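Here's a structure for you.
A single protein chain has been removed from this complex, and every other one stays in its place.
Naming follows writing order (A and B), and every chain is counted from residue 1.
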Amino acid sequence: MRQPTRTGAALLVLGATLLLGACSSFSVPTVEPWVKPYERERLADPIMRFSRNALPEKHVEHVRDVREGSRGATGVQGGGCGCN
Amino acid sequence: MTPPSLVGRTLGLLAIALASLASPLATGAVATQASAPDFTLRTMNGPNLRLAEQRGRVVMVNFWATWCGPCRQEMPQLDRLYQKYKSSGFVLLGVNVDEDARKASDVAAKLGVTFPVLLDTDKAVSKLYDLSTMPSTVIIDRDGKVRYFHRGYLAGYEDNYDKQIRELLK
Partner (left out) sequence: MAATKAALTLWRRLAALLGSLLGGLLAIGGVRAADLPEDTAEGLLHVYNGGGVTAAGPAFLVRKSVADRFSLTGSYYMDAVSNASIDVVTTASKYKETRHEFALSGDYVYRDSQITLGGSTSHEPDYVANRISLDITQEVFGGMTSVALGFTRGDDKVGKKDSPEFSDTARHWQYRLGVSQILSPRWIMSVNAEALSDDGYLGSPYRAARVFGAAVPERNPRTRSARALMLRVNGDLGSRDAMHASYRYYTDTWEIKGHTLELGYSRYFQETWLADTYLRYYTQSGASFYSDNAQSETLYVSRNRQLSTFDNAAIGAKVSWLWRKQPGKYEVKLNGAYEFVHFKFKDFTDLRTGDKYAYSASILQLYVTGTF
């Protein structure tokens, strides 16, 4: 019985935020994006990316997953194996 | 153990939200029907160019950067439009926002653009036009009024530009 209530709550929040967004006259204090698109030159450089080359990163992540107990949250998509 | 279907439902909600994207355009300092803010910038080849001096012609101002993928995709399309309408009183100004002007010249040359490229290294004009997206393409009519403000670039936008320029050239 708990799950439908949770989904209901989620839908309510979704609906409320959509409404707030639609009514621009509703004075919700908004924060303006402080880094303009034309100021993002340094951030667009590959050196600033969190992930540069999928293939080698996947390999290193695999090596670590096999030998360490920790897994996940790295942003690298993993596959499975019976590496034990 | 049964997988939590709530997270599945959340992802479903998200998909619906994405599909029903009806984002209102961000309102910048430059609204359509207002006078286009005047500016003077150095061109790639040296001499300064002033927007107000283009009064009487239809002007398209395209803000771009070498590090912006959609910008580089859009520029050859804009060059085609420039070649098509320049003899009918149309001028296209490419305003570059790179920190390094040499990179701008390099990329402009490699893309083979023939329209004037202006350098806005200190981002003053970008701020003046309150750009919220890269690239941004502004179409100004013969009286110096902003008529269309395109944010971003997707394949096919150039057909829209073509229609709008033709309409304003009449």
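Here, a contact is a pair of C-beta atoms (placed from the backbone, for glycine too) under 8 Å apart; a residue touches a chain by one contact, two chains touch by 3 or more.
Note that the structure is a prediction, hence the values are computed from the model and not measured.
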Residue in contact with the excluded chain [from B:L111, B:L128 or B:L169]: B:L111
Subunit B residues that touch the omitted chain in the full complex: 1, 3-4, 6-11, 13-18, 21-26, 69-70, 72, 106-107, 110-111, 132-133, 151-155
Contact footprint on subunit A, counting only the chain that is left out: 6-7, 10-11, 13-14, 16-18, 20-22, 32-35, 37, 39-43, 45, 47-50, 53-56, 58-60, 63-64, 66-75, 77-84
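The criterion applied here is as follows: only the chains that are shown with their structure count from here on.
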Rounded Å distance between subunit A and subunit B, as computed from the means of their C-alpha atoms: 28
Complex interface listing, subunit B residues touching subunit A: 5-6, 9-10, 13, 17, 24, 63, 65, 67-68, 97-99, 123, 126-127, 131-134
Touching residues (chain side subunit A, partner subunit B) in the complex: 3, 6-7, 10-11, 14, 18, 21-22, 24, 33, 36-41, 44-45
